[in-house]
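Below you'll find the structure I mean.
Left out: one protein chain. Kept in place: all the others.
Note that the chains take the letters A, B and C in the order they are written out, and that residue 1 is the start of every chain.
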Amino acid sequence: MTIITERSKTTTTKAEQALRMYRQMLAIRLFEERVNDLYTRALMPGLAHLYIGEEAVAVGVCEALHKDDYITSTHRGHGHCLAKGASPDRMFAELLGKEAGYCRGKGGSMHIADPATGNLGANAIVAGSVGIATGAAFAAQRLGNGRVAVCFFGEGALGQGSLYEVMNLAQLFKLPVIYVCENNLYTEYTHFSETTAGEILNRATAFGLEAAMVDGQDVRAVHEAGSRLIERARRGEGPGFLLANTYRYTGHHVGDIAREYYRPKAEEQEWKMDRDPIKNLTKWLLEQKLADSVQLSAMESELTAEMDKAVEFAVTAPYPSPEEVEQDVYA
Amino acid sequence: MTIITERSKTTTTKAEQALRMYRQMLAIRLFEERVNDLYTRALMPGLAHLYIGEEAVAVGVCEALHKDDYITSTHRGHGHCLAKGASPDRMFAELLGKEAGYCRGKGGSMHIADPATGNLGANAIVAGSVGIATGAAFAAQRLGNGRVAVCFFGEGALGQGSLYEVMNLAQLFKLPVIYVCENNLYTEYTHFSETTAGEILNRATAFGLEAAMVDGQDVRAVHEAGSRLIERARRGEGPGFLLANTYRYTGHHVGDIAREYYRPKAEEQEWKMDRDPIKNLTKWLLEQKLADSVQLSAMESELTAEMDKAVEFAVTAPYPSPEEVEQDVYA
Amino acid sequence: MPEVAQREVTFAQAIREALAEEMRRDATVCILGEDVAEAGTPFKVLSGLVEEFGKDRVLDTPISEAGFTGMAVGAAMTGLRPVVDIMFGDFITLTMDQMVNQAAKVHYMSGGRWKVPMVMRTTLGATRRSAAQHSQSLHAWFSHVPGLKVVLPSTPYDAKGLLKTAIRDENPVVFFEDKMMYKLKGPVPTEEYTIPLGVADIKREGNDITLVATSSMVQVALGASTLLEKAGISAEVIDPRTTWPLDEKTLIDSAKKTSRVIVIDEGYGRYGVTAEIASVIAEGAFYDLDAPVKRMGAMHVPIPFSPPLEDATVPTENSVFEAARALCNRN
Partner (left out) sequence: MPEVAQREVTFAQAIREALAEEMRRDATVCILGEDVAEAGTPFKVLSGLVEEFGKDRVLDTPISEAGFTGMAVGAAMTGLRPVVDIMFGDFITLTMDQMVNQAAKVHYMSGGRWKVPMVMRTTLGATRRSAAQHSQSLHAWFSHVPGLKVVLPSTPYDAKGLLKTAIRDENPVVFFEDKMMYKLKGPVPTEEYTIPLGVADIKREGNDITLVATSSMVQVALGASTLLEKAGISAEVIDPRTTWPLDEKTLIDSAKKTSRVIVIDEGYGRYGVTAEIASVIAEGAFYDLDAPVKRMGAMHVPIPFSPPLEDATVPTENSVFEAARALCNRN
């Protein structure tokens, strides 16, 4: 099997890479703002779990992946999908339950999957995909196709025993899998310190995994740490664990408005003001003179137009016809 | 609620305690030899997993427990039951499926349970009782009855994710529970190094537990380390993890005879000759002049007679009557 | 209940009241689950309980369904009466070992010596646009397991009375709540009351056809019966209220009276609850039935996200009406 590496081949300079990551983070933010809007206007069924604030994690890690590498994702998965290369139009369509969606409307927000971009699927079971990602790494190793698998999950997944089972398996078999823990401080409505004893990184090193912690609001740092673990895994040196400290700006889902009983407004403000991954990178790009604000605004306008078009596409797209309900139960 | 402490109250001297542990280990060995015999003579149905070689672990730990403290046990559970105070006659009866058994014959070897000695039950699911032990500690804490719970399991249970879930819970709630991992080097037919990545102790300390490793063939060392963790837990300082390195002399079960494909005879010989817990303690008792060989032989004769009587009792005891099959499904 | 003083409460409130009353009555009752304390669960069913009973009795856990369910088993054996909250019925997959191999069997395996008075509360039901992993009705699994009891309330009155009984029961009881019903209002007596497990309720009397319906399907059946009335067909609606124990007599008697039966349950039809109930009736009323017992359940597909697809998967007032009319040969 051949390894598709066009994306990383195009990485000629650090500057290009930083701009690509900037663009990607912005795309996610704009995407999620539209999700919020669609949901609030009652156009989106179900629940919407926004990734706003956490963009640097998905983007920094996926920048280090090849197109045919694998990811698994979570209920808060839009950012991972986009960062791995999914198109906003088909994503919006899926979110609205339309036929043109990635899953023909059958999956919805929490189950977007796409073989073309190596996306094994978002998962609505906390830690539900840790086995899948590990298995994909196992297959990659056995087939010798040079791929790696990245398993994204929130720190809530640290509560699920299956994570420890597969970390043990991954280390025993030296599988090319990286577990990326997005510690956004909260599960649904509970602070992680109330649900997490000991030190998170030790939970990975106890099983022999190579582990690293990183500021999840600094996309360049995420990318660097992610790359190291990914390339190490790709070389056959075994699995890694990346702990990214981050924050979700909005509620657990769009309807989670009155949040003060579980977290102070001041905390939210602080993260938004001082630790925003897009602001951080903007500042750096400008400082380094790798971009100017005109250029960045132009990019934003372009992305905004693209996102609005994608929303338009999804809103006007047709629903699947009722007979489809019985299709695809079996392959 | 009052705490029953007669047993530990009778501990006046180290010598008495050592002799008591000696007696208990010998009782287990003699018990298991008879199980082997009953099984080989086709008098015992099902499977028999012998504890021979590992006696010091159960005995050293249980010596540090009160009668109303709790234990949970495993498929290899006879030693734990006896060490916690069960009577051989009703145990043998259970092993043979007789009405007089601890579970009226319904449980058999892998399910002996006894409220009178705080035995929450052996368990035939690997790691199946980690939740139960943790829950008993939780109840003890909430009821303020001063009890602790000890959860015995083989190193194979380290493969089960539920163990990590409950260690996290125990540490968060500071529960009086001690996880005792009996590393006898093998699961059924696989060496633990093939199934266990990283360092075992780290798997407990990662969750914040107090952890210790001990030579499981040295009953005094086990007792000392166990006591420390147990008393710490009893004082409300949180859960502990004790890793006891030990060895099963015989097969995974009595029928597991041709073992050389998974472990060398020389290894078995070495443990039996050089690291036998009963021999070790005999030597020490004699050296310290805490006992002489006449006294120890007398003890052995006495125990042998007791065990033979217990076997006799069980063999001649009646089976439950068939109507009992529908009893006790519901309380 | 015409002479009894009544109040209107929602289904959620009925459950909350049952818990609060039992927690006041019995200090050993406690609640364990994710986001059960300050958040009062995502459905707000438990709002206010932590304020009254404190964090010692309403405990937020990590996302460790197997772990805290296992703890509940042990705690129930040793003096508490835990009520565990499994946020979505789909997550019982993670608790099967603790519920089936432990909770359900402890009493029997120990020859009646230990008991497990615990309750698991969880949900069932689709049409919330929650997709395949948050929409299942898996109560058939637990109904299949001796040692468990399974409760499916369909009104606030039943919910409150049955939950109080479940908490007092000496056995593990699984209590399934339809998540679409939490806001449904209905009368409950001002005075304390309980409802025994194993007694079906005739929600509406009729002569031409029996609609046996569970949980969410009771309202559907009642709606259908109104439509049927207009078509000149008198339908009897029976709610078994518990699938185990099952009140076979009431079901069979009704079938004998009307001679036509439809069984409606929101779980999958195949190998589901409708199969058992239909078999019981087909056997018990064999000589009185004028037509085959008809079964209606969820379509045999994972529940799709897309609204027009999802709506096709579950029985509706209209589909039940049509089926009943066809069965009565009146078109």
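We adopt the following convention: a residue touches a chain if its C-beta (ideal position, glycine included) is under 8 Å from a C-beta of that chain, and two chains touch if they have at least 3 such contacts.
These numbers were taken from a predicted model, which means no experiment stands behind them.
Within the entire complex, contacts from the absent chain reach the displayed chains A, B, C. Among A:24, A:74, A:134 or A:250, the one in contact with the hidden chain is A:134.
When the full complex is taken into account, the listed residue touching the unshown chain is B:194, out of B:194, B:274 or B:308. Screening C:20, C:96 or C:199 against the full complex identifies C:96 as the residue touching the chain left out.
Across C:87, C:109 or C:180, the single residue that touches the chain missing here is C:109. Residue positions on chain B in contact with the hidden chain: 45-47, 97-98, 103-111, 123-128, 156-161, 187-190, 194-196, 261-262, 319-320, 322, 324-326, 329, in rising order.
Within chain C, the residues in touch with the undisplayed chain are 90-94, 96-97, 100-101, 104-105, 108-109, 131-133, 138, 140-141, 143-147, 243-244, 267-268, 270-276, 278-279, 282-284, 286, 289, 291-295, 299-302, 304. With the whole complex as reference, residues 70, 72, 101-107, 111, 113-115, 120-121, 123, 125, 128-140, 142-143, 145, 149, 161-162, 165-166, 168-169, 172-173, 327-331 of chain A touch the missing chain.
The rule is simple: only the chains that are shown with their structure count from here on.
With centres defined by CA atoms alone, the chain at the far end from chain A is B.
Centroids built from CA atoms put chain B at 47 Å from chain A.
Separating the CA-averaged centres of chain A and chain C is a span of 37 Å.
In chain C, 61-62, 64, 66-67 are the positions where the chain touches two or more neighbouring chains simultaneously. Among the residues of chain B, those in touch with two or more other chains are 161-162, 165, 168, 172.
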